[in-house]
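Below is one structure, written out as structure tokens; the observations come after it.
Missing here is one protein chain; the remaining ones are kept as they sit in the complex.
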Amino acid sequence: MGRVLVRVQPDDFDVAEELDRLAALPGVGAVAQFVGVVRDRPADDPASATADAPTVVGLELEHYPGMTETALQSIAERALAGWPLAAATILHRVGALTLGDRIVLTAAASPHRHAAQEACAFMMDRLKTDAPFWKRELMSDGAARWVAARATDDFASKRWDP
Amino acid sequence: MGRVLVRVQPDDFDVAEELDRLAALPGVGAVAQFVGVVRDRPADDPASATADAPTVVGLELEHYPGMTETALQSIAERALAGWPLAAATILHRVGALTLGDRIVLTAAASPHRHAAQEACAFMMDRLKTDAPFWKRELMSDGAARWVAARATDDFASKRWDP
Amino acid sequence: MKILYFAWIKERIGVATEEVSPPEEVGTPRELAAWLAKRGDNYAAAFEDLEVIRVAIDQQEQTLDTPLGAPSEVAFFPPVTGG
Partner (left out) sequence: MKILYFAWIKERIGVATEEVSPPEEVGTPRELAAWLAKRGDNYAAAFEDLEVIRVAIDQQEQTLDTPLGAPSEVAFFPPVTGG
């Protein structure tokens, strides 16, 4: 399906290039993009947001080659089936990342802004629960730990169920 | 308020530069961006989507200098008040634009993806009804016409009312 | 009092901005529009349907029946269509 672009790669991706590609498609008036970046606080531990708690200094992203690409392709195709889109994109990095690095891009292009925005959010929510990636956080105190899955992500993903 | 960036300008804006700036802010894990572009079909006339109907070849954007900036600033500040954001951005072009040109960018940066996504959508919906811009479409048959406001934009804007 | 016109209202009237001195009994934007409409056919055409006209007093959007006060500027424009 030529309207889907899915890539899993260690290298950074070019968000502006992808925006330009999507904006140039016929009939497109709206492009919604979401970018996830490595942040300095653990994602699943609100209590850690105190001054002396260790911070995140890096991330390692493991994935299941083959199954990951299939899962992302399926998510993007479901976005195309659910909203009037010209194109849907999911780019996801793997391997070693550092603070502030981009992790993921979801993007949707449509004649209409709400379709693009909703499809873009749908892809992120589904990616969080359906795509085989695992994050390992490297902390400022030298520790490393596998990130735990969050119930809020399950709820967010289920809200799109028919 | 240092967390708000609002600009009204004839020149194009650099989406990647703005993304990099937002992603580098402390605590940011999520950046949502929306870009509106000039598309080849009239925005308010579904019936025109036939093969021989005139298409849009350009756009002229008029605004109310002073009031426009104040309105955008107020929308971005309300986004900051309504969601846990690190920053909110609205960039909007004025003057003569051609097919495929960027018109507007709304962007929101947050620790959390849903906050960023909702705030980004909020700013677009409010901008559509609250910021004094007027679009004039230049058509392929030489005609030019002022774009009519849409009731659907009023509904979309009102959904954010308290 | 400075008056500003935008979009097709500006096109119909033929000017973007002008200074006017309405009489004291003009107390609202609706009354101001009715008074301006008497200045000529171009004004009458611009203000023929107030349902599709919005107003800002000193750059704050208001209803057509908001008391004018003593504003520096009043703007008439169609519903906005940016974004």
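Read from first to last, the chains carry the letters A, B and C; within each, the first residue is number 1.
Basically, a contact is a pair of C-beta atoms (placed from the backbone, for glycine too) under 8 Å apart; a residue touches a chain by one contact, two chains touch by 3 or more.
These figures come from a predicted structure and were not determined experimentally.
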Absent chain's touching partners (shown only) are A
Please output the residues of chain A touching the missing chain, sorted low to high. 36, 61-64, 66-67, 70, 92, 103-104, 124, 127-136, 146-149
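What we mean here is this: only the chains that are shown with their structure count from here on.
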If every step must land on a chain the current one touches, say how few steps get you from chain B to chain C. 1
Where the centres are mean C-alpha positions, what is the separation of chain B from chain C, in Å? 26
Centroid of chain A to centroid of chain C, CA atoms only: how many Å? 49
Note the residues in chain A that touch 2 or more other chains, in rising order. 113
Got the chain C residues that touch at least 2 other chains? 83
